[in-house]
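Dropping the structure in here first, questions after.
With one protein chain withheld, the remaining protein chains of the complex are depicted in position.
All chains are identified by letter, namely A, B, C, D and E, in their written order; residue positions are counted from 1 within each chain.
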Amino acid sequence: MRILVINPNTTTSMTDKIGKAAQAAASPATEVVAVNPKDGPPSIEGYFDEVFSVPGIIAEMAKAGTMDAYVIACFDDTGLDAARCATEAPVIGIGEAAFHLATLIAGKFSVVTTLARSVPAIEHNLLKYGLSSRCAKVRASDVAVLDLELPGSDARHKISAEIARAVAEDKAEAVVLGCAGMADLAHALSTEHGVPVLDGVACAVRLAETVSALGLRTSKIGGYAEPRAKRFSGHYAPWSPPLQRRASS
Amino acid sequence: MRILVINPNTTTSMTDKIGKAAQAAASPATEVVAVNPKDGPPSIEGYFDEVFSVPGIIAEMAKAGTMDAYVIACFDDTGLDAARCATEAPVIGIGEAAFHLATLIAGKFSVVTTLARSVPAIEHNLLKYGLSSRCAKVRASDVAVLDLELPGSDARHKISAEIARAVAEDKAEAVVLGCAGMADLAHALSTEHGVPVLDGVACAVRLAETVSALGLRTSKIGGYAEPRAKRFSGHYAPWSPPLQRRASS
Amino acid sequence: MRILVINPNTTTSMTDKIGKAAQAAASPATEVVAVNPKDGPPSIEGYFDEVFSVPGIIAEMAKAGTMDAYVIACFDDTGLDAARCATEAPVIGIGEAAFHLATLIAGKFSVVTTLARSVPAIEHNLLKYGLSSRCAKVRASDVAVLDLELPGSDARHKISAEIARAVAEDKAEAVVLGCAGMADLAHALSTEHGVPVLDGVACAVRLAETVSALGLRTSKIGGYAEPRAKRFSGHYAPWSPPLQRRASS
Amino acid sequence: MRILVINPNTTTSMTDKIGKAAQAAASPATEVVAVNPKDGPPSIEGYFDEVFSVPGIIAEMAKAGTMDAYVIACFDDTGLDAARCATEAPVIGIGEAAFHLATLIAGKFSVVTTLARSVPAIEHNLLKYGLSSRCAKVRASDVAVLDLELPGSDARHKISAEIARAVAEDKAEAVVLGCAGMADLAHALSTEHGVPVLDGVACAVRLAETVSALGLRTSKIGGYAEPRAKRFSGHYAPWSPPLQRRASS
Amino acid sequence: MRILVINPNTTTSMTDKIGKAAQAAASPATEVVAVNPKDGPPSIEGYFDEVFSVPGIIAEMAKAGTMDAYVIACFDDTGLDAARCATEAPVIGIGEAAFHLATLIAGKFSVVTTLARSVPAIEHNLLKYGLSSRCAKVRASDVAVLDLELPGSDARHKISAEIARAVAEDKAEAVVLGCAGMADLAHALSTEHGVPVLDGVACAVRLAETVSALGLRTSKIGGYAEPRAKRFSGHYAPWSPPLQRRASS
Partner (left out) sequence: MRILVINPNTTTSMTDKIGKAAQAAASPATEVVAVNPKDGPPSIEGYFDEVFSVPGIIAEMAKAGTMDAYVIACFDDTGLDAARCATEAPVIGIGEAAFHLATLIAGKFSVVTTLARSVPAIEHNLLKYGLSSRCAKVRASDVAVLDLELPGSDARHKISAEIARAVAEDKAEAVVLGCAGMADLAHALSTEHGVPVLDGVACAVRLAETVSALGLRTSKIGGYAEPRAKRFSGHYAPWSPPLQRRASS
């Protein structure tokens, strides 16, 4: 099975880290291909950055050739709905993946993300997915995304402190890490705090395998229907539907 | 007061119609400037089309110079959150505008939109805005967006029939027209059916005036904070924050 | 345009303050007529006071002659549903006005009102309007309504302190002032705290103008239908429907 | 135990019917005193009528002398919150009484009320009580309140037909009759349709006994706190708090 | 009237205490029969214990002979749905009884229960009953169920401290005691804190009387339908439906 893991930002060191985490989490027979758009923001911190990453996500999907499933590796699940329109193969966001799996091992979870500005988008996704009632709180650790890439930053310390507060104050039974760049921290933080700590990248890769292996494909009779044929203008002309080569469908 | 009304699709005849409807609805002292992106889809029908229109919306905002308020004239409120990050001036979506005003004159409203594929995005917005409980039903009339531009199409007939069903079956006390391209139909349909029929373009222009006149500006301490300074790559480099010229702030 | 702004309590100094705030917020061409009932409570602090103000609200509407719109200037939106039955012209409550506009400039808002006893009615309105999910918290500042009229009271200080808590603890992105008597404080408090602070009187007057200018009228096919003809007894006989002179319809 | 059952409208034949139904439902040791206001509407059909009945409800409570509990016998639970402020003794509305008891014998219930205009107020109460999720549908039978008093009307037939639809279409497991004037029909309709049919008058009288017998009294630390001392103007001066004689406290 | 009060755990001293509380709360003419299963856990603390008590609850119902109503005296309302299938007579849980009555005397209530592990099941019940929005918080007092039976334990002190926090922090207007073993504490704690404190055992007995006296019986057309005839295996063969002797129906 081949899974395309798309880091929606343009920071290749982060793509590498995500790719390694994804491959480590995948089944042995699964090949993870990790990519990022060429055009767009170097990190996604809030609604503004988000929208400039989505055309690049679609471009990477088109470029990648046939895939069995796709993972969008930004915790905001950036562009997830559009990506689902672009293929029949399953597309899984790392945010939703972690939320769903957390509900299978805990009554309530909290999220520990990066900056305060990213909290509303995550809360909004929880509402849309239906899982707001299962999330005790979305917490910001005041760590910028790219600080997670810096050796010697106090990022891990801040995240750990916020997990402690989630357990003590929110009565969270599990904690979801709210950024793809935290993928390498989950295991140690789980041991440290004695609660399940979920990383969305690992969750999403395994869920993508699961949905694909079950032969389930994105429904094409509602909001995720194949885009109607039309001619996009200018820079976006290459993505005019019907899509030249719809990945894997 | 100057208001930039952005039609997120690239169909200029629709931009003209929207601009005329907006100017007609505005206060006499208000100047409406109607624009559309150069790059992107000719109509927005579902999640896929939507994401290719947002960078162009931001571009039009940047290009327009100082404005007192902005209106996004697609019923999906495409790119609304990102646009709010880009300026302190009020940004109003035509969907939200019609929903909010409908609740001030009716206990429950229904929405009559274009195609079935657009229903989920509208339902999702209602949930996010908090107004799901006030909407009886989102109904598709099976009219494609650009058919609204065609003389002689049966679009008006289909929309009218769906309004009749909304009143009879949903017990809707008001009806919101779910596409900017229906702006010219609201008055006659209201008379025909004896219920308030709301067009989002008119609602949004007046709400934008209202918020601006009250001196209210978008909050910058949460999800709509000014984007963090960073260098976007490639095609999107011109939109790297801090924004060269943040409109009107 | 003529708008009747009804202060539901009998304190004329408060009516004057509200009238001035309303006229200051209105468009130049709008004439604000500020009135209060002759019979009823001098301030509205909780459910009990509220019900004794409503017949007087209806009486003032009947007495006022033709109006283009009505504003009910008590933050509980006292008697709003009944007033909507009494006319086809728009009727706007100052509570709902501030809530709706706050959602257009902020992801979440908190309310700072007067006494603890008034909190449940406000929470209940938010639920009814559908906007509970957008309100982080309704906070009491422990200021009695008429203390807002006293020079030298510590009311402003208490309200400001509560706004600070709303921003720090609730992560509110905007604050709504929960009493018509706070209308003169909004601007300075907004500057002081660096967040939008909304006064319902100003919001409602502008929203009333907006709804009226758009030609929207209260729906008469559901809960706001014209009252059925019947003979009220005793003191209330003058309000027996059909209403002698339905304002402006 | 003495329970004051207040019919909020001024139609004495309806007060008699309600009083008889209440006494029949009460424990043998309970004395039911049935009254109605002198001033106000002869029937309550929608928001407008409602507000003119509430001062009279409070007046009847004050006039009645010491009571162990109060029942408000209009299905809208008219004035319930205000009445709870006026006494520490329990006050039960017939709407809420039927809703709560229905949930103890059925997973979901539907309501069959009189006119369409009364539906929104009932839906709004369900939301406020928290029980919306337990109500499948609020249905209007198109029967005016006072038609229930007319021999030979087709009211019973229409109500029965609506119950049949509630069972077939809503999958309602129980049906609540949505008007005090239907009190005499519940038993026969239950037998006819083979489902529990609840009359709010009987439910409320028994619940009032229950709350009173358990020694529970309305909480005075929040929204139902004793009204603050103040001087009401004009016609309402007699109800200025502190209440001259707070019933039974 | 005869009411079977079932303590779902096997601790007979607790059954005695519950039985006395139930009889004390009941109408004079009511005979309370208090029983407990022979097989099962000595206390119910969380989901695991719960499921081993339910077959014994059904067994006690079958053994008891004709009854007018049943009360399940564990705050989790253990086995309530199954018990309702087993009889047409009303079955009331002590948790639901306290929740419903609390909403009749207070806008919001908090629950003070035993251990943290019991909180999720109570929250889940509130959601199912529809009453989550009326409950400010479910609080654990860190008291094990059987510690309530020990003279000299600090259980009462811990519970009282938690009630104080519920009033101060949650703005709870009433407090529900979340364990049948707290039945004897309600009155004194209510006096101590000046708020209504509800014990579910008393509430349930009176509600059971009420539903039975009103002639209401559990609906048999939905989820509580009589179990389909089938042959249970092994240990549970005696409970194979149709039930040998369905209590009181």
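Quick note on the criterion: contacts are C-beta pairs under 8 Å (C-beta built on N, C-alpha and C of every residue); 3 or more make two chains touch, one makes a residue touch a chain.
Because the structure is predicted, anything quoted here is derived from the model rather than measured.
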Where A:R2, A:K20, A:R134 or A:R228 are the choices, the one touching the absent chain is A:R134
Which residue, A:G19, A:G46, A:G79 or A:G107, contacts the hidden chain when the whole complex is considered? A:G107
Since one chain has been left out of the picture, which residues of chain D touch it in the full complex? 107-108, 133, 171
Interface residues of chain B (partner: the chain not displayed): 116, 119-120, 127
Residues on chain A that touch the omitted chain in the whole complex? 25, 27, 90, 92, 96, 100-101, 103-108, 129-134, 167, 171, 173-174, 187, 194-196, 198, 202-203, 206-207, 209-211, 213-219, 221-224
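We adopt the following convention: only the chains that are shown with their structure count from here on.
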When the C-alpha atoms of chain A and chain E are each averaged to a single point, how far apart are the two points in Å? 44
For chain A versus chain B, what separation do you get between their C-alpha means, in angstrom? 28
Where chain C touches two or more other chains, by residue: 107-108, 116, 119-120, 127, 133, 171, 222-224
